[in-house]
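Have a look at the structure below, then the notes.
Here the complex is missing one protein chain, while the rest keep their positions.
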Amino acid sequence: MLEELKKKVYDANMLLPKYGLVTFTWGNVSGIDKERKYFVIKPSGIEYDSLTPDDMVVMDLEGNRVEGRYNPSSDTKTHLILYQNFENIGGIVHTHSPYATGFAQAGADIVCMGTTQCDYFCGDIPCVRHLTKEELDEDYELNTGKVIVETFRKRDINPEYIPGCICKSHGPFCWGEDANTAVHNAVVMEEVAKMNLFALTVNPNAAKAPQYLKDKHFLRKHGKNAYYGNQAEIR
Amino acid sequence: MLEELKKKVYDANMLLPKYGLVTFTWGNVSGIDKERKYFVIKPSGIEYDSLTPDDMVVMDLEGNRVEGRYNPSSDTKTHLILYQNFENIGGIVHTHSPYATGFAQAGADIVCMGTTQCDYFCGDIPCVRHLTKEELDEDYELNTGKVIVETFRKRDINPEYIPGCICKSHGPFCWGEDANTAVHNAVVMEEVAKMNLFALTVNPNAAKAPQYLKDKHFLRKHGKNAYYGNQAEIR
Amino acid sequence: MLEELKKKVYDANMLLPKYGLVTFTWGNVSGIDKERKYFVIKPSGIEYDSLTPDDMVVMDLEGNRVEGRYNPSSDTKTHLILYQNFENIGGIVHTHSPYATGFAQAGADIVCMGTTQCDYFCGDIPCVRHLTKEELDEDYELNTGKVIVETFRKRDINPEYIPGCICKSHGPFCWGEDANTAVHNAVVMEEVAKMNLFALTVNPNAAKAPQYLKDKHFLRKHGKNAYYGNQAEIR
Partner (left out) sequence: MLEELKKKVYDANMLLPKYGLVTFTWGNVSGIDKERKYFVIKPSGIEYDSLTPDDMVVMDLEGNRVEGRYNPSSDTKTHLILYQNFENIGGIVHTHSPYATGFAQAGADIVCMGTTQCDYFCGDIPCVRHLTKEELDEDYELNTGKVIVETFRKRDINPEYIPGCICKSHGPFCWGEDANTAVHNAVVMEEVAKMNLFALTVNPNAAKAPQYLKDKHFLRKHGKNAYYGNQAEIR
């Protein structure tokens, strides 16, 4: 079942090593089908070198494995919660890419300092709080998803406008309209984390870009008045 | 029309991924013909992998597209203003290369700390101010060009001696006698931004190179008494 | 003798240049046989390009070369001491990988700031003290091993839970259940050293991850309740 989606999710997973976002197996991508009944995710602990589309695992939206000979990624419940709560997203990716993870370990938002970020993230990328010990003991991966959702609600952030976050002391989760776009956003997040780190090295007081510049760049790429080049599928 | 120039501009665009200056489609190169009637520029939003010389777009100096099946780069009006105002330049490039963009986000000039920079930029590379909200609302890309020109005039900088700048919270624009040289200068700018960042990390008070050393290095490569090796075309 | 182990140790040595952990010959990997009678180690001063499995040197646990036409790595006695004292380790690696070596030169532990580290190292990676001049004059490489062992004993660190350390002003030693896992841990150490350096650049007061998060990540990969994906052999 879902052969086409499995191939797309496989392809998106294989972009992680291509773009230098993962070491070993430290990453996973999923994608959801149009009816939002099933999602497809990378199996746990399989090397990218030996991965095939058939290895992908099919999950339903109650968290049951419905197809696949491997266990799904150990982060599957986090993906599940995000699909349940962020209704318009079609793909999710988790990595430990080093610059974004550096900000996660610093406990700092990746604030919007420049147009590179504005083109994809309409504002600051939030750093999501630690789980409490109780939340962690109850269900680590599930509550990781819940705390991400809580952060976007409490800070009144639209997950379609800010398609990603960093979990404190952990690393980034990104999403998008499909698995490919989610990975695209993860590449952007790593690149802007790098640029922000360089800016902070040059000037520890480097400031956010003005709001009107942020809006301009985001809106020339997104929404009905967008005029920035067609967003091609990345390869 | 302008088949030779389209090929040269195409070649110069393809140097951007080769030298690691772009992620995805975040860059564009243009070149102008000898009579300064037309310039050729990368189309908007096309992946470098699938780009061909025939995809290049021909623009006139009033900003009209005169040939090409795609829309020109969304930064085309910035290129236009620079060609209209900097009379001796033959090529322009815009990227979001990370070290130079780090300085742009820090709002800091890339000051001339060493001979690597002096060889190509006879002094500091200016950080160009933000557009006001009014300038941005009127015409973002056109006014970006105007503010670059304003900066060079106000600070009395010769754009042939300092072939580039960084726009605050945005990133670098470079130029040169042709498209190839413009990209060459963009590679240099990224490299010197990296060196300056390293110098500032080692010594936050790292100083500019003495003026006589800067002049020496620039003049051994440029002008009638130059004796530094022939500037070969980069590939 | 020990052809299979020699091949495995050779393969593990060849991962060092693959993962960018060594420049020139600045690294060496060893592995011990099941009876813990012999260990196999890289010869001294041989380029990775020209290394073959037959070049590996077989040593006994008294420090005698029992097979091999080359001298063993100059760090052989350090490996010997670690095998004698850390009973359950099966492979050891030494490199001068730059981020981990940066921490070694800073004289700082690589503290556990995030889950990337927790997945492999259940806590801080210790920075081992300088040898005294007397210890160095007596036997530099042998006493390097002894000071590593002393550090783990004094700080009550289980070498199976923290499979590596950095020697002050020198660089990292890592170990694991076999040569391949030791190299795997060395890749992780370099990656987390990089992430910590980035975190400290963003926030000089970046803190350790909470203990319960560290335990969770380590224990979901290690021990009888582990559920994180099978640890495949790296290639």
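Letters A, B and C mark the chains in the order given here, with residues in each chain numbered from 1 onward.
In this text, contacts are C-beta pairs under 8 Å (C-beta built on N, C-alpha and C of every residue); 3 or more make two chains touch, one makes a residue touch a chain.
Computed from a predicted structure; not experimentally measured.
*Asks:* Can you pull out the displayed chains that the omitted chain is in contact with?
*Replies:* Missing chain, whole complex, touching shown chains: B, C.
*Asks:* Have a look at C:V40, C:A104 or C:V192 and name the one touching the chain we're not showing.
*Replies:* C:A104
*Asks:* From the list B:N71, B:T115 or B:T151, which touches the chain that is not on show?
*Replies:* Per the contact definition at the top, the residue touching the missing chain is B:T115.
*Asks:* Using the document's contact rule, name the residues of subunit B that touch the chain not shown here.
*Replies:* 113-116, 184, 187-188, 191, 194-203, 206-207, 209-210, 212-213, 216, 220, 227-232, 234-235
*Asks:* Residue-wise, where is subunit C in contact with the chain that is not depicted?
*Replies:* Interface with the chain not displayed, on the subunit C side: 23-26, 43-47, 49-50, 71, 73-74, 96, 98-99, 101-108, 130-131, 133, 136-137, 140, 169-171, 196-197, 200-201.
Convention: only the chains that are shown with their structure count from here on.
*Asks:* Answer with line, ring, star, complete or other to describe the graph linking chains that touch.
*Replies:* line
*Asks:* Closest chain to the protein's overall Cα mean, using per-chain Cα means, please.
*Replies:* It is chain A that sits nearest the middle.
*Asks:* Any idea what the CA-fit rotation angle from subunit A to subunit B is, to the nearest 5 degrees?
*Replies:* 90
*Asks:* Using the average of all C-alpha atoms in each chain as its centre, how far is it in Å between subunit B and subunit C?
*Replies:* A distance of 46 Å separates the two centres.
*Asks:* From the C-alpha centre of subunit A to that of subunit C, how far is it in Å?
*Replies:* Inter-chain centre distance comes to 33 Å.
*Asks:* Going by the contact rule already set, what residues in subunit A reach two or more other chains?
*Replies:* 196-197, 200-201
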